[in-house]
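Only a single protein chain was left out; the remaining protein chains are all shown in position.
Entry: chain A
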Amino acid sequence: MGLITSQKQSRELFKPYDQETKEALAKRYTPEQIRAIEAGEQAIDPQDLNERGVIRTDWGSLPYLDDFSVIRPSIDRKPRSEAPVDPNMRLMTEKEMVDEMRKYDMKIMKEHPTAPDFNFEDEASRSTVRPNRIDMFRAIDETPEFIGSNGPVVSESALAPGVRMDFEAAMDDSESSKEKDAEEDERDPDGVFDRLRKQTGLTLDQIRSYQVKVLVRHRVVNQTRLGKIQSQYCLAIAGNGNGRLGLGEAKGQEPEDTQVNARIQAIKNMQPIPRYEERTIFGEVEGKVSAAEVTLMARPPGFGLRCQHLIFEMARAAGIQDLSAKVPRSRNKMNTVKATYQALMKQRIPDEVARGMGKKLVDVRKVYYGGRV
């Protein structure tokens, strides 16, 4: 007894081209392309194609596609070395560290000797001298800090994995890069979103497609011994209408600037929120900020957003279509918005709950009536 596989042989599943198909291909592709196709056929083992070339749908698979051969900065963790730890490893003394640094610098100086026509007065000539500032930082990152039983141990880089090491390009202040920065869009002539675009990598089209709205706006006062200092407080929401929502707060003297800052913060803070069938929430959730309590309740398809205006705006921005809500206690606008956000974020996902309880869960809502309900 054991698992009986009725899988076909890989060669049968992926048959080589026969003469007929080859002729048909020859009509469509040039001889060079045909040769490339044949080379590809040669290179890929059908066994491999059968085992690896499938998108997995079983329970152990991840819910997204990813290429695990590449380490992506800020998403993937740093790979740990599996090697055993050296018991004799110790931190270098100050003198040893300085020696290592000196060795590193000498190596760079040997590789990049100073030009014979070096002039200390001349700015351009001075900038060619190595080791320069980047080399100094490299030395900090690359010189060993520990000594093991077999001499100095090269420590892991402090940089995030996958970060490209071409710092010269990042420091590039040549004409071409300056021009690129200065390039402005007529839809954003004041460059309000320039910094946001640079920080997040979003395009102006994406930013403009978000639903951003200032929901709360009021005056706040700081009482000092010199008098009252007024400023404006703004709370904005941003959503992509498809399951992402963010809150942004800003405070400042200028009403216009404050609103813009709040909007930008909201876009930056956008987070995915769980949605059931991409239309409503999972069950009933409660959020509480200060005395403002919010209860959000899932509703059937076609129910609509029957809730107060602040929650309505948030639900619309997040792409929720069926929802009802209660705000039984304080109705402070700012706290209501924050409590709603908190409630949306802390939904209990039925799949996760079932896993915790060790149960199997099947959603039968799409099973009857041909899945049209």
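Criterion: a contact is a pair of C-beta atoms (placed from the backbone, for glycine too) under 8 Å apart; a residue touches a chain by one contact, two chains touch by 3 or more; residues count from 1.
Heads up, the rule we're going with is that contacts and distances are computed from a predicted model.
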Complex member absent from the view - protein name from UniProt, among "General transcription and DNA repair factor IIH subunit TFB4", "Small ribosomal subunit protein uS8m", "4532_t:CDS:1" or "serine C-palmitoyltransferase": "Small ribosomal subunit protein uS8m"
Contact partner of the left-out chain, one of A:I75, A:V154, A:A291 or A:A354: A:A354
Contact footprint on chain A, counting only the chain that is left out: 282-285, 297, 348-350, 352-359
